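Only one protein chain is missing; all other protein chains are in place.
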Amino acid sequence: MMLTSVFRDSSQVTKQVKLIQTVADPLADKWGRPLQIMEVCGGHTHAIFKFGLDQLIPKSIEFIHGPGCPVCVLPIEAIDQAVTIAEQSDVIFTSFGDPLRVPGSKKSLLKAKAQGADIQVLYSPLDAIALAKNNPDKQVVFFAIGFDTTMPSIAFSLLTAAQQGINNLRFLCHHIRLMPTLMALLAGEKVQLDGFVGPGHVSMVIGAHAYQPIAKRYRKPLVIAGFEPVDFLQALYQLILQLAQGRCEIENAYARVVTAEGNLSAQQAISTVFDDGVDSQWRGLGVVPGSSVKIKECYQAFDARQLLNNTVLSQSSVEIKDPGYCNAVLMGKLKPDQCPLFRKQCTPENPKGALMVSGEGACAAYYYYKGT
Amino acid sequence: MMLTSVFRDSSQVTKQVKLIQTVADPLADKWGRPLQIMEVCGGHTHAIFKFGLDQLIPKSIEFIHGPGCPVCVLPIEAIDQAVTIAEQSDVIFTSFGDPLRVPGSKKSLLKAKAQGADIQVLYSPLDAIALAKNNPDKQVVFFAIGFDTTMPSIAFSLLTAAQQGINNLRFLCHHIRLMPTLMALLAGEKVQLDGFVGPGHVSMVIGAHAYQPIAKRYRKPLVIAGFEPVDFLQALYQLILQLAQGRCEIENAYARVVTAEGNLSAQQAISTVFDDGVDSQWRGLGVVPGSSVKIKECYQAFDARQLLNNTVLSQSSVEIKDPGYCNAVLMGKLKPDQCPLFRKQCTPENPKGALMVSGEGACAAYYYYKGT
Amino acid sequence: MCLGIPAKIIAITDLANSLALAETAGVQRQVSVAMLTLKGKTIESLVGEWVLLHVGFAMALINQEEADRALDLLAQMDPDSQ
Amino acid sequence: MCLGIPAKIIAITDLANSLALAETAGVQRQVSVAMLTLKGKTIESLVGEWVLLHVGFAMALINQEEADRALDLLAQMDPDSQ
Amino acid sequence: MQQLIDEIFLSVFDDTPLQSQLKEDQAQLPLAEFTAHGDRLAFTTDSFVVTPLIFPCGDIGKLAVCGTVNDLAVGGAKPLYLSAGFIIEEGIEFKLLESIVSSMAKTAQQAGVRIVTGDTKVVERGMADQLFINTSGVGVIPSRIQVKVSAAQPGDKILVNGFIGDHGAAVMLARENLGLYSDLRSDCAPLSLLIHPLLAQCPQIRCMRDATRGGLGVVLNEIAKASQVTIELFEPELPIRPQTQAICEILGLEPLFLANEGMAAFVVPAQQVEQALQLMQSHPLGQQAKVVGQVTETSQGMVYLSTAYGGKRMLETPYGVQLPRIC
Partner (left out) sequence: MQQLIDEIFLSVFDDTPLQSQLKEDQAQLPLAEFTAHGDRLAFTTDSFVVTPLIFPCGDIGKLAVCGTVNDLAVGGAKPLYLSAGFIIEEGIEFKLLESIVSSMAKTAQQAGVRIVTGDTKVVERGMADQLFINTSGVGVIPSRIQVKVSAAQPGDKILVNGFIGDHGAAVMLARENLGLYSDLRSDCAPLSLLIHPLLAQCPQIRCMRDATRGGLGVVLNEIAKASQVTIELFEPELPIRPQTQAICEILGLEPLFLANEGMAAFVVPAQQVEQALQLMQSHPLGQQAKVVGQVTETSQGMVYLSTAYGGKRMLETPYGVQLPRIC
């Protein structure tokens, strides 16, 4: 991976860490507190721990792990819907691997599979189209989750199915949009933070320009970062520099992939298929206005919720509350390992909260990578 | 089995063998040839070898093993129909164990089962009714074979299903009637025989009186026998006595089970459900006029042939001919072990002819019980 | 052909549908007695009777008198006196 | 979130449906290039280009000039001169 | 799933050395323990796939221990150690698994063997029939013992230690939708308990074989062919329970081809028959022991039955499994 290895170079990393320290330490000194940086994206949380960057970055910088894991925030109700559909005898239920372990109110998809439901892990929604063609007497359902990065692929696959007259493929969509989620976070004003490391792959779709309200309205700088150590540190350095220089801008430190306007075809696929601005309740976040989408009226035939017609998911059963700690972690008030449930009642095998659910969750990252 | 053991008493057997010899030997001497006795029923063929009676009965008596195995004579087409239906995905195909190994033109039912068809062995057609009730979204098909003994149970089960409004149970009927088969045998006049040991359990249904045409029209004596050694030998003794005394009557040596008129309810069940007198082609026998039945028009909903609607079983595929030897064995012209294919090309694992197919067949009995 | 086995009716399990429990040497099964010719007897009176079973149906009442008669006949036969 | 991986387009497999074969370090998969912004280029001309893959779709052309620029920038940075 | 399973196995085997051995990829067993008892290692394996998992008087766990213990014992070996390999269908009830594993532990204890190495694999739902168990076993054969399947000689007697066909009949009734019920129970038992004292007294026993799949009929055919002799069975002497007999008559089966799991055929030289019979009959696993046949002559290898009436019939190995039939 020619393009990757140069962005993993360790001498480069050493240099960058030194640069960051040179800027951050005096600034934190001046402010009398560490700089509070939110890495929005679970992928960055993961990279920080996987590459051991947490131990390299000066103490003058503190990370607040953002809400950027679409699996962690998936509401219990979404899993219950998925299980209900997957257990229908004529359904082949397909999904990315990520949500399979997430507990529903009764069971996870993995448990449903163990009990006999036909659940298959796919790498791409394109493969669900092929599966539907090869199984004309089955209903194929694809569990569509993910941020703005994944939505275009789902939308495009749905449009392809429509074009090809495939009538046995449906999508169960629980997408979450990044910008409304960030805006809600900032609007809540509960979080003390100085700036953002912006998510590289969401940005590839929505474009760097999309973040302007963050800088304009909330006066927070944001630098878009790739996922290699050198990428991340470069963005962090640029962010710290902005703070030191009192600037507040949207910068793009991942320009080889991210453009200002983003991927226009992808944006168009989204707006063709989905109605925008749906309020939605997320695990650990609560109701976030306008944070989700739904399939447009004209594509209702492809909405898997139709298969839930007569199923009333009992309200009481979905009333499983997150412990309050998760929210505190999301707001930067607690580190994962400061949560009293962490590694005790709450483990990846038996997660009590959203952030332990997926490998991308901040608590799971602490669990696997930080040790006792 | 209080009622059975006394009819297996070995001192009784010894006495009976002696009695038979006393009558048979002089008679054969007089005629200058052994007495040719046909035991019609495969159950008797089986008993003769199982109890080793073949070695006790004097050489002055020769058995001709009759056509009395409904599995052996089952045409290849019947198996092909069964396989075709069993392989339909919504069918639970049920059957007595007997026909499962019988080769069709492409495969046996056992092979179809190995390839994934849902085929279940039942002891009673009553159990097929229960199965149909418990599997309302499946078509349950019962493979109905057998002589007059079995037909009433099939007819009664069909009537029960009709009464109870069960609409997912069907019968694939390939019944063979005894009397038309015997009459055809006698009409052909190819068989040199002196008298019949009559089948006990068919007689229980049709009654002893049903055999009168054999005595009247064809001048052959017949004695109905049970299946225990003492039963069989008693009947044989009575038959030899008739021959010695020049009588030609229908006698009943199994009167604890068989009456003159037979089981009238059973006969009525048959005539309610089945149309009589259907010509049919049997393996090893050829076309036997009036030897079969078909489900009456008004019960067509229960006829599994409906499931064959659009399936044309290719004629060429069912044109697998029996080797001529089987017919010669059936006509008493060859003993099974005189057939050149016996135990060489023709074995229970790979039967070349009808009589090797079922454990009741004469060739299979020789194979298993007589050794090399 | 046509395996048949003697069994004793030990209980009536479903009068309406003529189902009974039959036993042979400690082996039991529910069978139909609907096709037995009862000659005026009630189904309940079958309990204790021996029947001849085939594929789950009682196809004949076993006639004990006829059985005894056959055994008597056998006892009287003497090959040495013939 | 949103795993993405650079891959090189090595062949167009289905022009009508914008499907191409992409390779990363000897691992290949058929991907859709339908959502790439081609800026006047033909799909055929993608062969040899690097793209960023997500769930079977090429979501961005990787801009080699920008990559080089970033690397140059890094090379120029010197913590000791700051 | 894997973790829960490991817990079950550890909790049940905790009085055996499995716990510590499980940490290693292999059990390590002092060879001195083997050489103290004999000069040959006996080594055998069997997989168990019985349906249903629990049947009258036994379960797949008991069966898996007995089956391998018996295959060692009939070779004249003192069974010492077993391995246990589990293939588990995802979604099996843990209570069921637990009871089966604890039945294994109990049976192993009874049989005086230790389960020292194991493996569990979980396969997806629909990819196995609930549970399969493989056991392999090692034991040691005393120097003076030389039993082998090819050692039968004319004049030898054939003994069995118990009723014929009970296991096969009981499992068939538990498995199939035949609507038949009886109080018949599997004879599943560790025969080493019987064979060990027997061999001590009658070391000249020619050969033994547990009459599992295929039943006594197949086992005797194997002995006859391996030894190149003819075996005669006395049909009236065959110990068959009335229930087993009745099931066979109802379904048209041959009891000699039904499986047994606690019954073996013993080929014993004539001069030791009395002693062997007495020893067997005085043991709980041999109370029904009987002389059921004899080796009559050298031949290509065949088995026949002498009937009660002085007739004979051959006992050929049947083709395929027995199916219930109506004619």
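Quick notes on this one:
Every chain is named by a letter (A, B, C, D and E) in the order it is written, and numbering of its residues begins at 1.
The working rule: a contact is a pair of C-beta atoms (placed from the backbone, for glycine too) under 8 Å apart; a residue touches a chain by one contact, two chains touch by 3 or more.
This is a predicted model, so every value here is computed, not measured.
Considering the complete complex, the chain that is not shown touches A, B, D, E. The residue touching the chain not shown here, chosen from E:L53, E:M104, E:V140 or E:L173, is E:V140.
Shown as candidates are A:Q21, A:S60, A:T84 or A:S124; the residue that touches the absent chain is A:S124. Along chain E, the points of touch with the absent chain fall at residues 1-2, 23-32, 34-35, 38-49, 51, 70-72, 74-75, 77, 81, 83-87, 116-119, 121, 123-124, 126-129, 132, 134, 136-141, 148-150, 209-210, 222, 226, 319-320. Seen from chain A, the chain kept out of the figure touches residues 1, 8, 10, 13-14, 17, 42-43, 49-56, 69-71, 96-98, 100-101, 110, 120-124, 126-127, 131, 146-147, 150, 229, 347-349, 358-360, 367-372. Against the chain not displayed here, chain D makes contact via residues 1-3, 5, 24-30, 53-56.
Assume only the chains that are shown with their structure count from here on.
Path length between chain A and chain C in the touching-chain graph (shortest route): 2.
Hopping across touching chains, the smallest step count from chain B to chain C is 1. Where touching is counted per the definition, the chains common to chain B and chain E are C. Taking each chain's centre as the mean of its C-alpha atoms, the one that lies farthest from the centre of chain E is D.
Chain centroids computed from C-alpha atoms place E closest to the centre of all protein C-alpha atoms shown. Looking at C-E and A-D, the interface holding more C-beta pairs in contact is that of A-D.
Taking the mean Cα position of each chain as its centre, D sits at the greatest distance from chain C. Centres computed as Cα averages put chain A at a distance of 58 Å from chain E.
Averaging Cα coordinates per chain places chain A and chain B 72 Å apart.
For chain E, the set of residues that touch two or more other chains comprises 178-180, 242, 245-246, 249-250, 252, 325-327.
Across the assembly, chain B contributes residues 1, 42-43, 69-70, 96, 123-124, 126-127, 146, 150, 360 that each touch 2 or more other chains.
Here, these are the chain pairs in contact: A-D, A-E, B-C, B-E, C-E.
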